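After the structure tokens below, expect a handful of questions from me.
What you see is the complex with one protein chain gone and the rest in place.
Right, subunit A next:
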Amino acid sequence: MALRLPSKVLKHILSFIDSNEDRNSVSLVCKSWFETERKTRKRVFVGNCYAVTPAAVARRFPEMRSLTLKGKPHFADYNLVPDGWGGYACPWIEAMAAKSPSLEEIRLKRMVVTDECLERIAASFKDFKVLVLTSCEGFSTDGIAAIASTCRNLRVLELRECIVEDLGGDWLSYFPETSTSLVSLDFSCLDSEVKISDLERLVSRSPNLKSLKLNPAVTLDGLVSILRRAPQLTELGTGSFAAELKPEAFTKLSKAFSNCKQLQSLSGLWDVLPEYLPALYSVCPGLTSLNLSYATVRMPDLVELLRRCSKLQKLWVMDLIEDKGLEAVASYCKELRELRVFPSEPDLDATNIPVTEQGLVYVSKGCRKLESVLYFCVQFTNAALITIARKRPNLKCFRLCVIEPFAPDYKTNEPLDKGFKAIAEGCKDLRRLSVSGLLSDKAFKYIGKHAKKVRMLSIAFAGDSDLMLHHLLSGCQSLKKLEIRDCPFGDTALLENAAKLETMRSLWMSSCFVSFGACKLLSQKMPRLNVEVIDEHPPKTRPESSPVERIYIYRTVAGPRMDTPEFVWTLHKNPEIGVSKLAIK
């Protein structure tokens, strides 16, 4: 006879388990474990807002305090998802307002959020503390004002790379004089100027403020005044750094920075003039994170800054750093874990990008803790990839963007198959991989076979045939998200590996040769998948063999979605073509 663990004991044990993956495993053990787990889960993560209904989530997790939602597919960041596709936050907010009024934290990524939605949040959750919106759109500064004015215990308000209708800087003045709870404020994506006196007062009465990211409209003078009032900051995003240099201004700036003895993360630095960089020298030794992706500083000024950052773990920089700058990083920043090198001229035609594969090789050799890479350059070699894999088997995230599509190994003119094979085989903990350059089906055979832990894979302009997709879908044991564009495969691999799609969160394909007929068939055979055909200019008739522009397929228990715009085709919308699920129910 099996003894059942008393639920109080189980509850206590579960209180030590934070990871949702572990909790998901726990809930699969048996019904009583499922029940105990769901009643104790406080932080809920929904990776695809259409995979499950808001009501179901609210019902399952009555003690939810924090909700994280993701909407549009990742390729929406690069304008591949037309406006109006979906990802609306409102239904979720409505459901939570009704069922989970104790909700304290909401984090949304790539979703459409309206002012009404924000007002609802402010009105419905009495103890609301944290709002983080990443790559969201659809709201204005009025909505932000509503949050600021009503949420008395607001701790975190972060707008990261959102598209906001900016109606002016007034929103900042809506924080009541009694509000003293702010810990983190990020308005770096807003354009309008805020009143510096409002900001000064807010900062002065927020003793717990640790993270502040200003927008480019805040001047250097403003920055100095803020820093004086918040020397306890650990994270700072400066405003524009491009004012005319006056000696007293420079001294004041240096002094203000040197007083921030706890600063660990620095970003912003829009248009920073090299003459101002020395003002930052005092904080460099303590920095663990430095985001220079908006700082158009060149060599050798960059090196002067970076060689002082011996504790740096995360560096985001533009390719103006050049190979020799990366060589310097390799020798000075031994703690580096994450490197992102962005193109200063994101132009398909740019042929004079100053970083080459050599820069990344330097860093891979010199920085033993390097585990995450995003690198843009014009061309690469297999030899470099092989070296990187050999030196850094601990890589977890490797995203290489060779800007020139179909660029082969420029020294041998071969495809980059061997190089990516080395990466897949050598980096056994790889969780995220983006490939580029000239790649044949073979590359995907290697990836399918060896990249056992890869969860997210991004592919563009690669492969020869259906084999490539077949290799990926029949291999890649841990694959959860696959996004592909401009690759020459058709229906066969997709249909043969349809079952795999239920083990994944989503599959995005655009500009490939998948036919409408295949999409229909997939929809009919796999009821637990939503198959969306996205065609900005839908043809009047769709013959079975006509290729579709974009397909987005994801597993779901929520059934077909009801909020699709005209340009999204799903099976249930066209009952004459297939059986309508709604009709059956």
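Going forward, a contact is a pair of C-beta atoms (placed from the backbone, for glycine too) under 8 Å apart; a residue touches a chain by one contact, two chains touch by 3 or more; residues count from 1.
Following the convention adopted for this analysis, contacts and distances are computed from a predicted model.
Chain not shown in the complex: UniProt lists it as "Auxin-responsive protein", one of "TFIIB-type domain-containing protein", "Signal peptidase complex catalytic subunit SEC11", "Auxin-responsive protein" or "Aspartate aminotransferase". When the omitted chain is restored, the residue from A:142, A:271 or A:425 that touches it is A:271.
Residue-wise, the contact with the chain that is not shown comes from A:343, picked out of A:87, A:343 or A:448. Summary of contacts with the chain left out: across A:80, A:122 or A:395, the touching residue is A:80. The chain omitted from view is touched by exactly one of A:119, A:338, A:404 or A:532, namely A:404.
Mapped onto subunit A, contacts with the missing chain fall at residues 75, 77-80, 82, 135, 161, 189, 270-271, 293-294, 296, 342-349, 376, 401, 403-406, 415, 438-440, 460-461, 464-467, 470, 485-486, 488, 490, 492-493, 511, 513, 536-537, 547-549.
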